[in-house]
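Here the complex is missing a single protein chain, while all its other protein chains stay put.
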Amino acid sequence: MLDSILFYFFAGVAVLSAALMVTRRNALHSAVCLVSTLLAIAGIFLQLRAEFLFITQIILYVGGIMVLFIFVIMLVRLDAPIHQIRFRMQRFVAFLVVLALALEGVVILLLAHKLPGNGLLIQGSAPADKLPPNSEALAKSLFSDYLLPFEIASVLLLVAMVGAVVMAKSRKRTSES
Amino acid sequence: MADTIQNDASQPNNTLLGADELVLNMGPQHPSTHGVLRVKLKLDGERVRGTECVIGYLHRGVEKIAENRTYQQFAPYVDRMDYVAAVSNGLGYCEAVEKLLQVEVPIRARVIRTILTELQRIASHLVWLGTHALDIGALTPLFYCFREREEILKIFEKYCGARLTTHAFRIGGLQYEAYDGFEQDVARFCKDFERRIQDYVDLLTGNSIWIGRTRNVGVLSAADCIALGATGPILRASGVKWDLRKAQPYAAYDRYQFEIPIGTNGDTYDRYMVRMEEMRQSRLICLQAIENIPEGPIFGKVGKVIKPAPGEIYHSIEAPKGILGYYIVSDGTTQPYRVRIRPPSFVNLQALDKMIRGHLVADVVAVIGTLDIVLGEVDR
Amino acid sequence: MSYAAAQALACALSLSPAMQAVVDFLKTWWVELVCGVVIVAAVPLVAGYVVLVERKLMADMQARLGPMRVGPHGLLQPIADAVKLLIKEDIIPRDADAFIFWFAPVISMVAALTSMGAIYFGPSFRVAQDINIGILFVIGVSSLGFLGVILGGWASNSHYSIIGALRSTAQLVSYETAGGLAIISALLLSGTLRVRAIVDAQADQHVWFIFLAPVAFFTYLVASIAETNRAPFDLPEAESELVAGYMTEYSGFRWALYFLGEYANMIVVASVATTLFLGGWLRPFSNVHWLDIPMGVLPGLLIGGLGVYCIYRAGKQPVKVQFGFMWAVALCCFGVALIYLVPWVVSPLRFAIPGLNGAFWFLLKVSGYIYVFMWLRFTLPRYRFDQLMHLGWYILIPLAIVNVFSVGVAMFLSSEFGWNRWLAVIVTTAFTLAVSVFLVRLHDKHATAASSASAVPSDSYAG
Partner (left out) sequence: MMSPAHYLFLSFALFLIGCIGVVTRRNVIVVLMSIELILNAVNINLVLFSRIFGDVSGQVFALFIIADAAAEAAIGLGIIIAFFRNRETLLADEMDLLKW
């Protein structure tokens, strides 16, 4: 009961604010809506007993990535796009794409119970109290099975950091100093 | 100052993102513009690209008032210019009129004037120190400074009944004889004050945040100072040893030994150090003066009606904030034909743009603080 | 009779399955709910009194009296302030983004209060069960408060606000990194994220982690001051530059929400520091057992002593009302002291002693930590923004990284090579300090180089 209330609450918030994010004209409003979507998704993670991902989602996504977004939106501070029209011609294309994707999704979801391994989906979910402590299990897996991907990810982040710094650096400044 | 902003606007794309520059309007209602100064800041991010001072919010037409008052009647008005150093203003005006009348002020009056003026210098510098520290974020020195200033104001109150706008002197000398215990009060203050100055030094001088906020901020070279007409501690902090008390002694300054502190870099920290040292020197002057106040009359030969011969006179003194000059034209009547005042704050304020440009917003308040302006004097 | 009433109630409730679900929910969660309500209700009051204490301390350090008018020694001042703020006109600027303007302070407040949910204020006084990401939850959720700040600053549509918001965000992001790295040291030592287990680890190891990782504690202290926007890092709201920073356009109740959020945040960071470094609710020398009884009675005696002092002061009050009020305060103190002391006499109540004393020590440590905040605020001038960023990125973060490394090395040395723990700690701390001296040197050199070329523009928002 509580579970389903929580699910519908978080799912509703996520979908609603995602829709708002796409439709708001003001980029900062979009960012705020995205923050609320991300928080709702974090709630979904928590409901799926993934506590570590829940807090990572909050700290990294909301506290890190969205700060970057909001910061950039405030830095460029363009009022003009608010009043400009969004794509007109593209609406049609978008509609087609969305329709195709939606059809595909509905078909898949409808056919789901006919797929092989379908029973697994329903029965396989382990009871909550038998799960290992989430962050410890995650850490063990991350630093043993997935050590190489982990290192690659850290290299990726380093590259991204260097790239972002180089890209965002003002050219005028570098020529001055 | 206005044209400097236009100059900058002619170079586009020199901002952080090439977007329009941010114009921040500081004042006239702002916690740290020391009154009703309005500064328009042109910002690139947090960096100041240009400033424009808008003054006149406190204009009362003091110079025009002078033309409709007799010489004595105008004397209290000058107190309202630099209201944190009213005694110094009064001294300048009285001495200017005395010079115009060519009367000799008795030595006793001159010595008492010197003591009171030096006390006023300390009080003025204390107000500066407290507010300057508050602007930079140190909350506590303000209250210590006002505690000491209170002692000085009490001495003024005992002497003439007023604390802020004292009207302590009269043209020709003094109206009031020094009260009983005047020397003891001043001596006690001077004795305490030595310890108090050490408090400020402990709180600020060696503090690395304070040094970080003031060193190399708002640098003015000696040539800049002279070109802009900046005087007082600002000029001395840039390394020019110019003090009217030594250069053209007035009142009784020629009787006393004191040093003129000068700085080397001309930055905010140097101005801080110069003013701190000036407070110590003023204290020493007071101590020397109260040791031996000559006996004698306190009022020179000036009649009830002051009617100077036609002519003009310029007299300037070293007020706490810089050179305070009075230019008085007499047409032979009881009212001055024209009084022109050179207020130090007004002239020093011109240096603001030069000092701030290229610094950060946070430095604006530090620089306004270090200029030690009083808007009553800037706007008159 | 009450049985019959309960039956009737049960009947009424059992009528609908939805009601049944609610009852089940309440049965499972009532402790958490009650504690949550207590926190939400108590924090504004506590924050108000923290403000009063701050003003009184400031007054004491500045040779004046502080608030004296409302109640004896201004004891009712917070209530008067709250009433004033509540009945003030609520202004929304015309060009403001009304919804975000309305919503932003709520975010700040809610983030601060929510993060309190995972804090243990004593061995048994907590809201949430021992969640296994405890400390991360506190830090993560309290960091959401930045959203309130930046959105409020943006929605106000004022230059002061937006500059304040930008400063605040840049500052939060930078110092959160340093603070997080400092926390890692303590987490390494305790080996868990659970709040309760961290304190238990300190009890087991017979030492507060501040002694095993002093540099980490210092780093966290600095970072937490910066995160809560307190002097000398209070640039986002530096009143001499930006009037009130992101709060410039706010008034009345909304402003009060920001204010409460800020003070609640102070309590949160102080609680985190207490839990991680200062031994949580452990009393000093918690492993010295002959001190059990004297140290156990001490809290009750101290509170009783405070009551006696109130009675002493009551005689000096000028007005009769104030006299009575002081007596009331004294009686409250005696009441609390009684609650603390009675379990020592009545043995069936013995079980309450650890909880009561734990809460006392915890709150005492939190107050001490907040006192340090205030002390610094009244003593130091404010940093400039570029200096703040340099301090964060060039000194604090490298120092925190080195410190994580050296704490790890110390643990490794003592566990694998059998070194004495203290020797290992001293050696590695000396190493960290040497690095910090090097960093400061480097920073000074950089600073002089930068300032000698006076107006070299540097991107103060970098990072």
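The first chain written gets the first letter, and so on, giving A, B and C; residue counts start at 1 in each chain.
As a working rule, a contact is a pair of C-beta atoms (placed from the backbone, for glycine too) under 8 Å apart; a residue touches a chain by one contact, two chains touch by 3 or more.
The structure presented is a predicted model; accordingly, all values stated were derived computationally and were not measured.
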item: Residues from subunit A at the interface with the omitted partner, ascending; value: 3-4, 7, 11, 14-15, 18-19, 21-22, 27, 30-31, 34, 37-38, 41, 44-45, 47-50, 52-53, 56-57, 60-61, 64-65, 68-69, 72-73, 75-76, 78, 81, 84, 86-87, 90-91, 93-94, 97-98, 101-102, 105, 109, 112, 120-122, 124-126, 128, 131-132, 134, 137-138, 141-142, 145-146, 149-150, 153, 156-157, 159-161, 163-168, 170-171
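FYI, only the chains that are shown with their structure count from here on.
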item: Most widely separated chain from subunit B, with each centre as the mean of CA atoms; value: A
item: Between subunit C and subunit B, distance of the C-alpha-averaged centres to the nearest whole Å; value: 45
item: Rounded Å distance between subunit A and subunit B, as computed from the means of their C-alpha atoms; value: 61
item: Whole-Å gap between the CA centroids of subunit A and subunit C; value: 31
item: Residue numbers of subunit A (touch at least two other chains); value: 75, 170
item: For subunit B, residues contacting two or more additional chains; value: 16
item: Subunit B - residues contacting subunit C, complex; value: 16, 22-25, 30-32, 44-47, 133-140, 142-144, 147, 203-204, 207, 209-210, 212-213, 215-216, 219, 357-365
item: Residues on subunit C engaged by subunit A in the complex (per definition of touch); value: 21, 25, 100, 131-133, 136-137, 139-141, 143-144, 146-147, 150-151, 154, 162, 165-166, 169-170, 173, 176, 193, 456-457, 459, 461
item: Residue numbers on subunit A that touch subunit C, as the complex places them; value: 1-2, 28-29, 32, 35, 51-52, 54-55, 58-59, 62-64, 66-67, 70-71, 74-75, 133-135, 169-170, 173, 176-177
